[in-house]
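Missing here: one protein chain of the complex. Every other protein chain is in place.
The block that comes next holds subunit A.
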């Protein structure tokens, strides 16, 4: 509604039409009849033209920027893809060291590790985030909710490299018994089997736990934002019918905020898919290859690219990593678009 007012204000004839003012430069006519039927043409000042040009240009610049990201990644990925000796999408190899003109690289393993570790983080983080969002929006008194929300946001302020170090050096030894238990009790499932090594350091399991901590604040923030918008009338109606606090949450807040929760979770997933340095630190300590188990190592798209930074002196080899980065870009693009669409759909209703 505020937009409409801006429009009407700017389209009104400017003050130049008034006698005695404005840079219009008209000679004042003492007895000029006030014409309301034919509004004077708005005077566009050069300052206005420059400023609106800058503003619009910046908007267009953002669009061009995203297009350029896609274009340049494709441009640099193609030469490497042409030299790829194996199928880019179905190969589990990633060998860029031997012969520059006969590269062998595929993204299947990277895709598998990225998705596994991200989904594990999502599974761990979403219930907690949902709980926090419900607590902050429905249970906590306002005086507590504000600072608590800020504290949860602080989780996002810690740099991811610190999470990586903490995960590998501090959390991993503590999680070892948990990992061993899963391995002993549920090891017959492929997800929890372990062939080699011991401990959870350098495994997808540890990466998932650390990622869960990192994506927690974003899921919480988005979910909470939607939950606090639950119509008060609905909550009061439920209370008047004798609902308990939990029943209010279950019957009013959750149905209303479902889309917010879903989009928050997807934004978290997008973040997890692209997380680089924490997983780089954790996964590089493991030598075991990805075998669809949580207790093995491997590389995600992002950590593989970071690990390959040393090979970025050759444009063709770098192209192989850029091709992997392109897949990651498309992946996060799709996930983030879906997340935004979910929230936008809610707002329009």
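Operating definition for what follows: contacts are C-beta pairs under 8 Å (C-beta built on N, C-alpha and C of every residue); 3 or more make two chains touch, one makes a residue touch a chain; residues count from 1.
The definition used in the following text is that contacts and distances are computed from a predicted model.
**Q** Which choice in "Transporter", "Nitrite/sulfite reductase", "Ger(X)C family spore germination protein" or "Phosphate transport system permease protein PstA" gives the name that UniProt lists for the one chain left out?
**A** According to UniProt, the chain not displayed is called "Phosphate transport system permease protein PstA".
**Q** Using the document's definition of touch, tell me which of A:235, A:318 or A:342 contacts the absent chain.
**A** In the full complex, the listed residue that touches the missing chain is A:318.
**Q** Of A:56, A:82 or A:97, which sits in contact with the chain we cannot see?
**A** Touching the chain that is not displayed is residue A:56.
**Q** Even though one chain is hidden, which residues of subunit A still touch it in the full complex?
**A** 2-3, 5-7, 9-10, 12, 14-16, 18, 21-22, 45, 47-48, 50-52, 54-63, 65-66, 68-69, 72-73, 75-76, 127-132, 134-136, 139, 148, 151-152, 154-155, 157-163, 165-166, 170, 213, 216, 220, 244-247, 249, 267, 270-271, 273-277, 280-281, 301-302, 305-306, 309, 312, 315, 318, 321-322, 325, 328-329, 332-333, 335-337, 339-340
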